[in-house]
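A protein chain is absent from this complex, but the other protein chains hold their places.
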Amino acid sequence: MNPYFIEYSIIGIAGLIFGVALERGRMCFVLATNNIFTAGDTKILEGILWAFGISVLAFGIVESLGIIPVHAAIQGVFPMGWYDLVGALLFGFGIGICGACMSGLIFRAASGFTQNWMQLFGILAGTIFFAFIIFPMTNFLYWILHTIPWLSIKPGISDYIPHEWFGDAAWGPFVVALIFGGFFLILGLYLTKRRFKKISNERGENYKEPIITWNMLKFKEPYSPRLGGLLFAVVAIIVLFASYYTVHKAAYLGVTTPYGSFDTYILAPFINLYNVVGPYKASFLPKISSNWFQIVPVAIPMTFLVICTFAGATITAILGGEFKWRVPRRKMMFVQNFAGGILTGVGARIALGCNIGTLWSGFLMFSWAGVLFLPTLVLGMYLALKFQELVW
Amino acid sequence: MAKKKNHNWCGISFIAAYGLFTIYASSILSYLNNGKEIGKLSGTAISGIKQSFILFGFIFIGIAIVLFLREYIFKSGIKEAGDTESGVAPHYFKK
Partner (left out) sequence: MAEDKNLGEVKPDEKLDVTGETCPIPETMAHKRLKKMSVGQVLEVYTDHAAAVENSFPSMLNKLNYPYCVTKIAPGEFIIKIKKTS
């Protein structure tokens, strides 16, 4: 059997699960942060913390036991740098004013929110805008490679935290996973306990939420975010194993690059974006080998994962009776979401990934990218929330 | 203000559209791969990816047909629309 066929098919199934987890668990970073800022509610955040904690711990164990050797695991590592901070700020503001993050927009768009389709078009436009205008005009790759030494690209294994801290020790990944993953998981468990205690005190009864019930499995009610988080972790592990055991290359989840692929698929009858990079290379980038469009293959497993995520989310939205063609009353929202989409797309490209590709996968890769992405992401989302409260 | 409309036909056509998009994407993979210098995929990779794109394209169209039957032959979607009882159990309220 063709190994690529097996890889893509398994990842397609993982994508369907990812879509179900997103749609049913309402796993949206913007929703989580907004709930914290406006009401101090942590329900969705707990799910995200579970997803991060469980998957980081699992990846650490897998890499420590050598089931997936370190040299394979670091192949897909995104290097970190100052651009994570800058990109995350733009990205956070963009997703804040759209009301959906890069992954949240998938389930919103897939359950019929027209304004999130507008955001998606904005991201597609922003990706092209970045690749063909900002990238060559600003000589972006040069700045990535040659500025702020303590915050610039370190090649390959030097951006791998276990190597940085413990050298080649086999238990290195496990200890790092225990520190990061353990922190996320314990924080998640603590927040759950605190929320239950608060509600119990208010109601005067022992309040608990089940993680899983029959009604959830029958799509009668939404999943608890913690179940969504568990499914997230399962998806990340499936993707890692599927890609390693078929084509011997570890793959990490990412959503940004696939949107770039969609651009080329949609525009393919008119223009081949993968080849059109050539002239730019000659005129603007004498020293730099290529533009981002040229680096990325025409299809990466994540492209397929995202298509399947859309499908999975739409299927469960229909089965759960939640699909509806929703047009916002104020048509201004289309403009706002398109503009937000452009910011989202440009920000995600500057940071080399989005809240999935850089933030979550950054932690999974044991790279500093995730840590750097987080503070300005939250700042951007906070500014967007304040902006919206001011304007609307 | 009550607008009881069932829009499931729209979602079903979305799923069919994803399927068509996947099949369409599979057909242009090798065209896009030609002339690439850095991220060029091998012939095996292109044919394997093509196969799985086409497989899932047909799976999505199949799912769309199944949901269409569920919606318009078994009428279960319409039954759900009648379920308008109060209370969707917000997670956080006091008795």
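Order of writing sets the chain letters: A and B. Residues in each chain are counted from 1.
One rule holds in what follows: a residue touches a chain if its C-beta (ideal position, glycine included) is under 8 Å from a C-beta of that chain, and two chains touch if they have at least 3 such contacts.
For clarity, every value in this text was computed on a predicted model and none was experimentally measured.
In the whole complex, not just what's shown, which of A:Gln75, A:Thr114 or A:Thr213 touches the removed chain?
The single option touching the absent chain is A:Thr114.
Taking the full complex into account, what residues of subunit A touch the chain not shown?
Contact residues on subunit A toward the absent chain are 26, 28, 30-31, 34-35, 38-41, 43-44, 98-100, 108, 111, 113-116, 222, 321-324, 326-330, 333, 385, 388-389, 392.
In this text, only the chains that are shown with their structure count from here on.
Between subunit A and subunit B, tell me the centre distance in angstrom, where each centre is the average of that chain's C-alpha atoms.
About 20 Å, centre to centre.
Considering only the defined contacts, which subunit A positions touch subunit B in the complex?
The contact residues of subunit A facing subunit B are 2-9, 12, 41, 43, 110-112, 199, 202-203, 205, 209, 221, 247, 264-265, 268, 272, 274-275, 289-290, 294-299, 304, 307-308, 310-311, 314-315, 317-318, 321, 323-325.
Would you tell me which residues of subunit B are touching subunit A in their complex?
Residues of subunit B touching subunit A: 5, 7-8, 10-12, 14-15, 18-19, 21-22, 24-25, 28-29, 31-33, 35-41, 44-45, 47-49, 51-53, 55-56, 60, 63, 67, 77, 80-81, 83, 89, 91-92, 94-95.
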